[in-house]
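Below: one structure in structure tokens.
A protein chain is absent from this complex, but the other protein chains hold their places.
Let's turn to chain A:
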Amino acid sequence: MLVGLRAGMLELPVGRTMEDLENNTTVFSTLRSLNNFISQRMEGVSGLATPGSSQSSLQMQYQQRMQLEEQAGQIHSKSQLLQVEWEKMQMELSHKRARIELEKAANTNARNYEREADRNQELLTRIKQYQERETEAENKLKEQMEMNKSYKKSMETMSKKLQEKESKLAEANETITVLKGKISELQWNIMNQEMQMTSQDSQKQELMEQLDVEKKKWQEASQQIQTLQASQSLLAEYEQKIKDLEQKLSQQEHDALIVKNMKAELARFPKMERELRQLREENAYFREMKENNGLLKEEVEGLQRKLERYEKVQAQLVTVELENEKLLRKLQSWEKLDQSTGLNIRTPDDFSRQIVALQQRELALKEQNSTFMSSARMLEKARRQLQEEVLGVQSQLLDEKKKREHQEALVRRLQKRVVLLTKERDGMRAILESYDSELTPAEHSPQLSRRMREAEDMVQKLHAHNTELEAQLSQVLEEVGNHKQRAEMLEVEMKVLKSQECMAEQSTVITKEEVDALRLKIEELESERSKLEEEKRSLEMQLEKLTLQGDYDPSRTKVVHFSMNPMSLAKQQRKEEQQQLQEECERLRELVRVLKGGGSISGNLEGVGGFQSPQEVAELKKQVESAELKNQRLKEVFQTKIQEFRKVCYTLTGYQIDITTENQYRLSSIYAEHQGDCLLFKASSSSGGKMQLLETEFSRTIRELIELHLLRQDSIPAFLSALTLDLFSRQTIA
């Protein structure tokens, strides 16, 4: 039973430890429980031992203790075993755990390994890719190299081309030199032609001289012809004269007959003369007479005219006298009028003066009239005012009368009251006296006297009141009198005004016409005014409309704007655009025309191309210009170089070499005796193979040298130097 308990006791901690493996205090706890158990056991033992014998108990105790110790040792060993087992369990657990951990690690490692392997594969694929790329790059490189090579080739070809061009240039230079030779030849030809020309000129001059001689001869011949013609005409004239003279002769014969007749008549002539004289005298006389007659006639006419005039005057005189009489009568009547009227009108001037004065008076009267009119109007107004006042006053008067009646009624009532009061007083006095008579005066006298006094006071008051009322009455009466006076005055005024009105009415009758006329005028003016107002309104409307339309008064206003405004700019731009478009249109039209005509399309297309890309054209032009410039410079350089080279050759070798025609060279020595001395060589081919000496005038003179050096030695330089030496020696000797 104990053991079971112990085992249970021991199991507990084990179970606990099983629950919590990491608790290290389990050992101590078991120890503690063991100790507890021992102590309990000891108490139990001691409790059990006490009732036994003490002697045997010691041994028993000892044995028990030993047993207990053994048991304790067993328990201890058991616990140790348990502990060991426990430790083993723990160890196993930890081992398991470690194993699990290791397995986990292994798993992770395996995964890592797999990943690594994957990565490796990836890397491998990448490497492969890179390798491929490398191969590609190599291929590219190769291609590049090939391209490079091709470029090099092209470069070479280009250089070849350049060389070709250079060679061409050289050829061109050669052609230039050839052309120069041609030019010199042509110059030579020109010289020859000039020579021919001079000879022809001289021939021409000769011919001209001959012509002159011929001309002179011709002139002479023509002169002779002229003289002949003149003589012929003279002859004809003479014949004509002869005929005329013959006619004259016949006429003279006729005349002679006439003369004879005339002589007979002449004998009668003196008589006739005498008669003529007489007749002339008579004639003169008659003429004088005729003149006198004309004069007389004129006088008669003048007198007749005068007479007519006088007659007219006489008739007029009669009428005038009649008029005069009439006028005298009139005058007399006027004078009589003067006498009758009593005015001193003697002359028309007086009369006119009178009239003027009258007119002035009329004017003055009119003015007076108008003033009267105005005063009448004023008075009318005043009258109206006064009438109104009178009405007012009358109403006042009525009021006052009513008041007075009222007052009078009041007075009557008061008088009645006074009478009543006096009667009352008398009554009272009678009563008092009766009392007095009844009572002893000694007893009641003070009372009575007081009453008396009171009554008397009352009476006095009444009297005062009465007098007051009377005074009021008198005042009212006075007022009424005043009003009456005023009313009378007003009535008088009214009368005056009425009389004035009558006067005014008379004047108004006169002025009514005027007023009517003035009214008409006013009406006319009103209508005119309304018309004008309407017109004004319409004009204002128009003006507003015009201002809205932007109209302005040019005398006061000026319109300005900015000169570079957008409108003008836009217009300018438009114009330019239009011009451009027109130009383009024209160009295109021309193109169309050319195309229709089937003209050279290429040129036009070029033109189109140029038109389409003017920039390109400009660029090409620039290129051409630069190329031309280059060419020009090269030419210049070549020219100078050639000149230099030629000069050097001339000074060094002593020969000037010119190219006359193709493959022909002319050599002229520095020491030549004549300018025309020269040698001509001909090359067998253009590349300068064998040279042949051509015959010239000069070459004929040096046959020995030719024979020696060219024919025998076959050396042109030797020949030339020999010639040079020869010529040099000749010059120096000379």
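General remarks:
Assume a contact is a pair of C-beta atoms (placed from the backbone, for glycine too) under 8 Å apart; a residue touches a chain by one contact, two chains touch by 3 or more; residues count from 1.
The rule is short, and it goes like this: contacts and distances are computed from a predicted model.
The chain absent from the displayed complex carries the UniProt protein name "Mitotic spindle assembly checkpoint protein MAD2A", chosen from "tRNA-splicing endonuclease subunit Sen15 domain-containing protein", "Transmembrane protein 237", "Mitotic spindle assembly checkpoint protein MAD2A" or "Haloacid dehalogenase-like hydrolase domain-containing protein 2". Among A:His254, A:Arg268 or A:His561, only A:His561 touches the chain left out of the display.
Remark: the omitted chain is touched by one listed residue; of A:Gln549, A:Gln615, A:Gln675 or A:Thr732 this is A:Gln549.
The residue from A:Lys165, A:Lys571, A:Lys647 or A:Lys690 that touches the chain not shown here is A:Lys571.
The chain not displayed touches chain A at residues 545, 547-552, 555-571, 574.
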